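The structure follows.
Selected chains only, in their assembly positions.
Letters A and B mark the chains in the order given here, with residues in each chain numbered from 1 onward.
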């Protein structure tokens, strides 16, 4: 191999590796934008993070399509949570990128101000699986599945899939 | 364009992209150093993370200048929290870098050991906005604004700004 060919190969490899690193950071930015947007009650900012045909499957309800997810932000009970004081938090996210798709796994917390005390209560602790897709040059959530960690097998199965 | 010019352009682009990725990691390292330092009661380590003229605006008080922030670590009520058992935690941080400044948004938790039980209580859940600056080759916090998520508009507004 000539020197130039070897050099171009190193350059190409660097570009490929850097793209993977950037993808991981970009996905992290999408996922960490969700909590602030949903606690702000900013339906437009929430909507931006999902594909048009996204599905958000929480155990208690399934939202189909970006519009349904935005509608959830604008309405009750979500607006009640915000007014009473709430925080939607994640813990550090495990991200696996595979070309133009990615899977992210983590826990989520829904904390709510406890009326009549000066503290918050931990209302929901859930297992989460996000399936993301690169579309139009940016990453968006195509599916989020959340299951309450109350001992049910489904939540455990969801978490076990992170390692595979 | 000659081959060499094209190659130098690719190299320059790689360097610029990598710098942005490194900046994001460096800012993450500054923000994740805060919790351990403040729960250790290590005022010097806390001070290192802020600019000399930094402002830390929590709803219940405003600290102006690095010295005031370090003084907070050394005194009550902070020392009482540490002795009773406490944890200052963040959730995953949304980071936007713009040249030599950056904005980071996340939730924070202040957990305190509940005397008389074997558990902790979630005492404060707050919205946080960090404004950072690159100075002397490293990132430091120039301003942190925290607002309790108890339903107040101010906390929601702060979170909404993450998306913009």
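Note that in this section a contact is a pair of C-beta atoms (placed from the backbone, for glycine too) under 8 Å apart; a residue touches a chain by one contact, two chains touch by 3 or more.
Quantities reported herein were computed from a predicted structural model and do not represent experimental measurements.
> How many copies make up the whole complex, given 2 shown?
Whole-complex copy count for this file comes out at 3.
In the analysis below, only the chains that are shown with their structure count from here on.
> What is the distance in Å between the mean C-alpha positions of chain A and chain B?
Comparing mean C-alpha positions, chain B is 21 Å from chain A.
> Using the touch definition up top, name the residues of chain B that touch chain A in the complex.
Within the complex, chain B touches chain A at residues 3, 7, 10-11, 14, 17-18, 21, 24, 91-96, 105-107, 109, 121-125, 127, 148-151, 155-157, 159-160, 162-163.
> Using the touch definition from the top, list the residues of chain A that touch chain B in their complex.
4, 7-8, 11, 14-15, 18, 21-22, 25, 28-29, 31-33, 35-37, 39-42, 45, 48, 82-87, 89-93, 106, 109, 111, 113, 118-122
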